[in-house]
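Only a single protein chain was left out; the remaining protein chains are all shown in position.
Moving on, here comes subunit A:
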Amino acid sequence: MTFTLAYALTGLFWLGAALLSLGLVRRAALWRQGRAAPVALGWLMTIPKRYFVDLHHVVARDPFIAKAHVAVAGGAVAVLALAALNYGLMLYLPALDALMLLAALLMLFGAVLVRSRRKAPPARLSKGAWNRLPKSLLAFAVGSALAALLALSGNAFGAAAQGLALLALAGLVLGGAELALGVGLGGPMKHAVAGLLHLAFHPRQDRFSGDKRSTDLKPINLVGKDYGVETPADFAWNRLLSFDACVQCGKCEAACPAYAAGQPLNPKKLIQDMVTGMAAGSGPAYAGNPHPGQAGKVRQGNPHQPIVGGLLDPETLWSCTTCRACVEECPMLIEHVDTVVSLRRHVTLTRGEVPGKGREALANLRDTDTVGGYPLAARYHWAIDLNVPVLLPGEHTDWLLMAGEGAFDMRYQRALRALVKVLKAAGLKVAVLGEVEPDCGDLARRLGDEATFQQLAGKMMNTLGRYRFNRIVTPDPHLFHCLKNEYPVLGGRYDVEHHSQVLADLLERGAVPLKADAAPLPATTYHDPCYLGRYNGETDAPRRVFKGIGIKVVEMERSGRKGRCCGWGGGASFTDIPGERRIPDMRMDDIRATGAEQVAVACPNCTAMLEGVVGPRPEVVELAELVAARLAN
């Protein structure tokens, strides 16, 4: 009897393996519709490290599910490996059966945990096929445990053995089908295979190299007429693969400010829309939250049909603030922002259909090198009485202060003046570029206008090349990010620091003369700019500044790398897609929740967005203003 079961298991194993391979070939054919991408097969060797370090690093933020996943996936992999050895190769060794029993029990434990999470699932989780998955896992775990037990027990079960054997087989068939057929049919278990391959062939290999954050948008070859992504087939094949890795956990959805504001963007649904397009709608129906305001809309897609207008409303695309909260949270390391920007690029470059004030801003950038259409000569008007030298070719300065677009904003000019005062008090040799400083192109790039970005970047690098300075300091995290992370591939390498970093160092060195007696300071909280915190990992420097001037910060629940966007980024304040709420209002509610009387900011755009919140609210103060207020006279 046991031997019949053993043979059945061998048959089942190879049947499953064959089906899985067929499914994989089928799925791979979908991925292969994409454009070529430079990859190396050797990258497959990186999977274990990336899985256990990089991926687990994200999953571990939710310890419960991390534990459950380790148990269920570890157990399942062990069961499969042992089954391959023992039954696939027909060894039929009892020792391996014993190990398989242990592995199956581990998996069973995990599956029970996973199932319990589904009892009262958080709203972000998808239902449908994803609700079925824990049951399939249970079936498989029970089936394999039973099969191992039967193999070990000899004839101990007597007459019951036959019934139990059938039960075991049923469990293995039902549960095994989830994996064997799931990959080919696009079921939930495709995440295991696609997820592992995605780790190897991730489009951003530099994400895994040490502590370098890979947050820069990659240039496209405009001369070669690469105008971004129009149809699913325009994505590189490893991007298509990455979409298949999504486990619909909705972590991105829960973090997305646009989603929370009721704007028509749900990052999870966005990724699933891409899957629908790639697979031409075959596969289980999406059973998660829709893009807000679009419940019940059924959309068809096709690998060779334009995405925007078909699968996606343009409003969905333009709601994104490129804040990277979704990317930060995604356990499968999927790159939502790259996806959004690739699609935007096509719309902007080929049709120019940027909504709201976006079009005007881009025209201004092309015509005047400023977002607001200001005369360049006015950029440093606020510094006219501060005696800041304008750098001339041939002269040299230690620090080049670049004010960016915030220089045209009357509110932010106060912050800039404060910054100059502090830098001067600390004895730094600072100069500005005056009227030759163009825009860095950040906004153009996020709005998908890569042509204008590359043009502005060229202009900026050209300009900077004519001057001699040691380092650049800027209070604008967007300018900072562009100079630091996005110019190097274009050939511009600069030593650039955010003003929070410079201020923190100065304070720690005791270089800023401070007033001795600090008047009691109002309770203060700090809003992390996305382009400083998440894009550059710099959450520490601003807090060091607060420490340096004796301010104790009341942290918001969502702060640091988990900070919530102010709503400006990615040109979202220009495209201004209507929602039910405004993102800066929600952020102000976060601020109010701390009970702080003032909120410190470290970015001209956060300043503008938060200052724009109407009604009674905490004061908005810039980091540099706080330091300047403590300056000794």
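The definition used in the following text is that a contact is a pair of C-beta atoms (placed from the backbone, for glycine too) under 8 Å apart; a residue touches a chain by one contact, two chains touch by 3 or more; residues count from 1.
Convention: contacts and distances are computed from a predicted model.
The chain that is not shown carries the UniProt protein name "Electron transfer flavoprotein beta-subunit", picked from "ABC transporter ATP-binding protein", "Branched-chain amino acid transport system permease protein", "Electron transfer flavoprotein beta-subunit" or "Group 1 truncated hemoglobin". Residue A:L362 is the one among A:L5, A:L217, A:L362 or A:V553 that touches the chain missing from this view.
For the chain left out of this panel, the touching residue among A:W43, A:F208, A:Y374 or A:Y494 is A:Y374. Summary of contacts with the chain left out: across A:D206, A:E353, A:D495 or A:E508, the touching residue is A:E353. When you scan A:A8, A:L222, A:A511 or A:A629 for touch with the missing chain, the hit is A:L222.
Here the missing chain is touched by one residue of A:V79, A:L401, A:A415 or A:A451, and it is A:A451. Contact between subunit A and the absent chain runs through residues 222, 225, 227, 348-354, 359, 362-363, 366-369, 373-376, 449-452.
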